[in-house]
Structures are given as structure tokens and as C-alpha cells.
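The complex appears here minus one protein chain, its other protein chains still in place.
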């Protein structure tokens, strides 16, 4: 697969390294609105700098990986679809439902392989948890708990561009909930608070949240979010069912344990998503290439992006109005 | 302390054993509406059978432990207060707020030492968690998660008499939430489902629940309940704060670990509350005797019973009406 | 069972409390060469002070618990056997093999129930490990590792009276090895060092040791001892076999876990044997009463004391001569 990388920022670099190490992908080039950033990243991986328009015009390029800033995602995705390129797009497609639906319409008219960057589905531990549920290890899944806490809050200025905690951070949990529950969500109740950084509150957002999802058949899901955890990046899942419980625990760099006068001490979780999901980013790329090669759907696609965004919108409405929201209200 | 035990059923037996082993308590006698049950338990502990009225009339008896059936609690509590006896009463005082408030009024008029059987406050692990919060180990407490799952559901017939899941089972979590958050609860949202035993649903109750509490200052608390856990009695707490997190984990009979072809296996949690809270029942009695001797309030009292019941009532309303309920609505 | 307690020191107090709580034992009285100590302990448990001779003469007394200083054990044991009393004797019977064999000869001539205080056999976790081996959970047991470290070293003056590390501390591990391996020990190699307190070395003893035992069939056992562990009383066992491994882990007061910037911290093991083996002391007494009542052998008897002492003697010889010692040399 000959692939162009659009976006040379933090997440672009992660993808560039994974692309370079992938035996089936050739890096066609790197695009970025900042030519210097594009050049630095291109040089690191023996690639060239490309203008984004040239990418869509180049018949030899099979695929694009969209890792540019959020507001550009939908445009690039539509261009790529129209040009018949396979697409791996970072989430979200857009921050609002209307724009997202437009992009999905273009994809419907120009069917190409389109994977969305819900990296957690590709984490080996979460994948093993999903597999165990599917195999019936815990019988009927009844309740699900997702804990997702960042190591430290973003600057308050980031809040606006990000779409807020539900669209920026919880969106991953919404996707995991949909994937693991494997059933439509019927209703949602969200509570949020600004307990960490008053500037986030002043910017109209929250930094702490608890959300309850109810599925059509009555199963329950709890999401616990915080923008700051003193002990690192906290990423856990608990799936409870009629025959047992599965717990995905935090991962650490090593298993070294120290015992001294002050207690038995183990390492904290890996610091942030780059470390925690390093394996997931590699597997995400594997799945993208394989789905393109085999003509099958990738593990997460554009429709999953839309549905996660609907949940984020419903959560926003629930929190702002202080009430339970039926998903049927969000359209 | 010369103490009479009212109630010779399951929980009465637990208390009788703790009383027998307590160096400062003399068992004055055992009362039960079933004279044979009273006699069997009295004989086990070298005590005598007493009529309940005789207990209240006997000036030599310092205290009563009310462990009879729930509908009798408020009556016996009032009699004991009027007779000037110290009281350790199993929860709840009553299943409705009106009757509970009447009993509190009698207590106000006849001030005696009155402890309520919220046994979990006396659990050494939960007490250590509370202590660590108070000492500032995790900085400001921001979110709290209480997981409480029974090993197996009660018969559906039990549901009616019990007042339902929120009043019977979650009541303990409501009390723990109040105790650990140490701040008024402002609002509640409760979701429930009947996923385990349809007969429980037919009886108008639920067997699975997720509840969110919001405090006056905006802190959040999640309660997770199930009437059945295949792996035993699941009793965990997670307190998350600005400087760290405390986790109370399940306790096991031993720490024996087996490694074989199928994995690394550790013991399941202790089977049910008799085993899990054996130490708590002994410490509850210690606190009761000490508070009586020292003329101070016990760790949990009648007002705590009332407030936990208000939360249960609010949870019921929230679930039935599918909406967030302000605690100010419950009066 | 009417039982007299001989010895009102540290371990005597532990036994006195267990006796007081035991439903089948009546404390006939307490003896000690220090009358004030005997009186204090007797008063605590509503017992009386007895002269030790009076105990052996009193036909109403069924049993004695010998918890006096080590040099008196063999004499009291012989007196008790001749008087037909059941005996629970703290280990060791004596510090040398000759005196121990004399005591065993008296027991052979006067057969009474005689239990030896190898408390670890009664620990619930070690008992569960033994049970799992017997049930074949790990197939053929091949290697065994015993880790036993005290929280802090005794004063060097203690060393002489104690018989040294192998007879005083490792003796418990020798007994556990014999019990778990369930096969004669063929050879032993012991290494020791004085790494903690030079005064212990000056007194002719060691504070750190590693010992290898070889059974008749070639199975191997490792014992790891230290007189000081900064993190508390370290008591672990690992049994490795053809089908798996069993690990007895340290026990803690609670399972509370703290996560903060410095890592994930769990409690240290219980501080010392009084806490760690509190359950074992109660079960030891249960086994003693039951074996007396049923006329069967207790879980550990006088012969076990002799055999553990033979291993300690062999270890001493091995270390002093810097060579592997065959058990057949020790007689």
C-alpha cells in the first residue's frame, strides 16, 4: 500500500513511525500546512513532502492517513473518497452531527475502505476482553464500567477547539461502550463537574464526569472520566456478566515490585496514550491494510464515528438540562 | 454492659456470638417471637429466654440489640428509648420515612445512646480508607465508586418485605457514600434493570442498578449493584482525589495462588456478609459499648438511618420516573 | 477439657487468650516461676494461680499447655506424661537431641496425647497449600521453597539461650519442609552469614541463611532465612510440581491500595507472628482438643520435634564444616 500521511503533528508522528515499520506500507509522502513540520517528519522516515492536492491527484497513491487538525478531517475525507483512496481518519470526522453526516453521504456515494482511528479497539488487552465476551466467557453481559482518566488536563484554550470533554475524551469510551455492548443505546444520563481547573469551567467545559448508558434491552454502562490522575493514564474496563467478570487492568512498563518500610510498591500505569496504546496503533494499521487488501470493513469505520458523536451530543444535552436523554432525541 | 438481644434469626446469631466473645458485655437474655428459636440461641450462649416486655421493665438491663424482623424495629426502638436503654438497632429503622421520623422524634425526647447497624463503617479496610481520606492522603476527594454485588439473589417473595433493592441492599452504599463524601447529597439519578431473575421483576423490583449521586459542591459518586455475582460477594470502593486514589479490594480467606496450564488463579472473595464483615460486627459492638460508656455518639446513628432512607426513596423516584431527582424533593 | 497453662510470658499470653475464647476448654490455672506474672495473666482470664507441682497432682486437670522457658520444656513434659495429662508443648522439647530422646522415651512409656507447637501447620493458608498438594493439584511435588524472615533481629544475648538460628527460627521451616515433602530428608547443605548485627556473629551465630534439603527420592527444598526484613514478617512458601505451582503469599491486615505520584502502594505483611499466626494458634488449640477427645494423633507431635531438631543439628554441622551432610550422620 502506497500511503500519504496528512498531518505532521503529535499523532502524525506516531502514525509515521508505525508506517515506517510496517512491511506492507510505503510512505508516499507527508503533507502539513506547516511545510517545515512536514519536511522534518518526511526526512525522519526517508519520505518526501507533498502538497495535499497532489496526493488526491496522484493515481499511484492508494491510501491516505488523515491526522491533521480536527476541522480539516471532513474535507480531506471527502476529497479522498472522491479520489478513490482508502482512508484511515483520526477521530472525530467532525465535531457536529450535520457535518459528519455530510461526510458519510460522500462516502456512501464513493465507497472506499474507510477506517476511523478508534485506537482502543485495537489494544490487545481490550481486544482479548471483547473476544472473551463474544466467546461467552462471562455469559450474558449485564453491566459495563469504563474508567478513563488522563494524566493531566489540557490548557483551557484547548477546550473550545476540542468540542469539550464529551466529544474529545469520552468519545473513545462511547465507542468502546458501543463496541462491547453490541446493542443500540437507548438512553443516557450524564453528570459533569469542574473540580480540577477553574479555567476549564470558565471556558464552559467540565473536567470530571460520570455517565450512565442504558441499552435497548436494559443493560447498564457506567463511564468515569477525569482530566487528571496523579498516578498516570488510567484506562480500565470491567465487564460483568451472568457467569463472571472480566477486568482489563492498567499496563505498566515493567512488573518490578519494591517492598520497604513504607509498603509494597508497584509501578504506575504507562504515562499517556502514546505509550499505553503503542501496540494499538500498530495493530490499527495492520487492520487498515488488511481490510483494504481483503475488501472487508475495518474494525471501526465512519458510521462508528457518527454514532459515538451522537452519544457525545446526547451527553452534552443531558448534562446541560440536568435530565436523562433518550437517544431518539438526537438526530 | 448488661444487654438483651431481641431477635434470634440469622443476624441475631451473628450478634449473639460477638456478644458472647465481648469482654465488657453480659448477655442478659434472648427474645424472639418464636420461643424455640430464642431458647436454642440462649442455650448456645448460656443465656436465658426473656419476654420482650420484661426487657424494657428490667432496670438492670442497660442495653438492647434489636435484630428482629424489620417491621418491629421502630416499635422496639421507641420502647427501648422510653425505658432509657442504650440501643443498637439493625438497619433500617423502618421502610418508610414517616415511621422513621416518628421514631427519631421519640429518640429526641428520650435521648439514649442509639447506634444503627451500618456494619460497613466498622470494616477495618473501609475504616482505613476513610481515615486516609480524612488525613488528606488523596488530597481533595473528587469521585467515589462503590461496587456492591451479592453472591445470589433472594427469593422473589423476599422483595416485598425488604422494601426493594434500594432500601434493602443499596441502603448500605447510600450510607457509605454519605460517610465518605461527608457532604450533603444534592441530586441523584438511578437506573435499574431486572436482568437476573424475572420473578424479581414480576414482583416490581430490580436486580441490577447503577446510581449517580451529586454532592452540593459538585463531586460525583457512582454506585454499582447486582443481586448476583458468580465469583462471590463483591464489595469494593474506589476513592479518587486530586493527589491519588484509594482502592478497597475484596478480601479472601487466604492468599494462596495456583499457577497451572490454565493460568494464575487466586481465591474468590469471601462468600457473603457473615464472613466478609465478621470483623466489622465485632468492631460495631466495640463502638457501641464505648459510645455508651463515654457518652458520645456512635459511628452510625438513627439520623444516618433516616438520611440513607431518603436517598433510597429518591433513587426509587428517579428510577420510576426516569429522571434526575433533587434531594430537596424528598421530605 | 480442664487445662493448666504453664508459663505466663509472651507466648503464654497468646495461648491464654485462645484458651479463654475456646468453647471446650476451661482454664484450670496459670503457673509461672514469676508469681506476679502468673497472677496478672490469671486475673485477666478469671483464672487462678497454681503451683506447677499442684497441677501434676490434681486429678481433675486433663491437660497442660507448656509455654515456659525452653530449658524447662522436657522436664514438664515428662512430669505431665507420667501424670497422664494431655500435653500441648511449645517447641522445642529441648535444644539437644539426647535430652529430646529421653523425653520421647518417657512419652513412649506413658502414652498421652502430646502435641508440639509447630503453629505453622495450623495456618489456614499453609494448610490449604498442603491440602492442594495432597489432592494432586500440582501433580508430583518436585521442589519446595520456604522463605521465612523476621522483622528484626533479637538481642545478641538471646542467641545463646535460643540454640542459634537453625534451632530457634529455621526449626519451623524444617518442620514445614518435612510436613510438605512428606518423605525422609536424605542430605542437607547449609550456608550462613552474619550480615545484619555483628554482635550476633560475635556470639557465634548467624543472621542470614540459605539451606538446601535433598529428599530420599531426589526432590529439592530451599530455605531462605533472615533475622530482619524492613517490610515486616515475611512468610512465604512456593511448591512446584509437574502440573503447577502453589504460592502461599504474605497476609496483610487489609487489602487497601493507594495510587499516587510515587506508585501503587499496598500494605506490608502483618508485623510478626502474633498477628500472622493468630488464626493458627486458635486452630492449634482446636486440633489439640479434638485429638485428645478422639484419641488420635495431633497434627504435630513429639517425634516431629525430634526430627526437626535433627535437621537443625545437621544444618549446624554442614555450616560449621562447610560441607554437605547426610542425615544418617546425625544420631
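For clarity, chains are labelled A, B and C in written order, and residue numbers in each chain start from 1.
We adopt the following convention: a contact is a pair of C-beta atoms (placed from the backbone, for glycine too) under 8 Å apart; a residue touches a chain by one contact, two chains touch by 3 or more.
Predicted model only: the values in this text are computed from it and were never measured.
One of C:48, C:140 or C:328 touches the chain omitted from the figure, and that residue is C:140.
Between the chain not shown and the residues A:41, A:129, A:285 or A:309, the one that touches is A:129. Of the candidate positions C:91, C:121 or C:219, contact with the unshown chain belongs to C:219.
Residue-wise, the contact with the chain that is not shown comes from C:231, picked out of C:231, C:277 or C:292.
Contact between chain C and the unshown chain involves residues 139-140, 142-143, 145, 149, 187, 189, 191, 193-196, 208-210, 212, 214, 218-222, 224, 226, 228-231, 234, 240, 242-245, 322-324. For chain B, the residues in touch with the chain missing from this view are 230-231, 258-268. Taking the complete complex into account, residues 21, 124-125, 128-129, 132, 137-138, 243-251, 253-261 of chain A touch the chain not shown.
Keep in mind that, in the parts below, only the chains that are shown with their structure count from here on.
Taking the mean of the C-alpha atoms as each chain's centre, chain B and chain C sit 41 Å apart.
Spacing of chain A relative to chain C, judged by their CA centroids, is 58 angstrom. Residues of chain A in contact with at least two other chains: 230-231.
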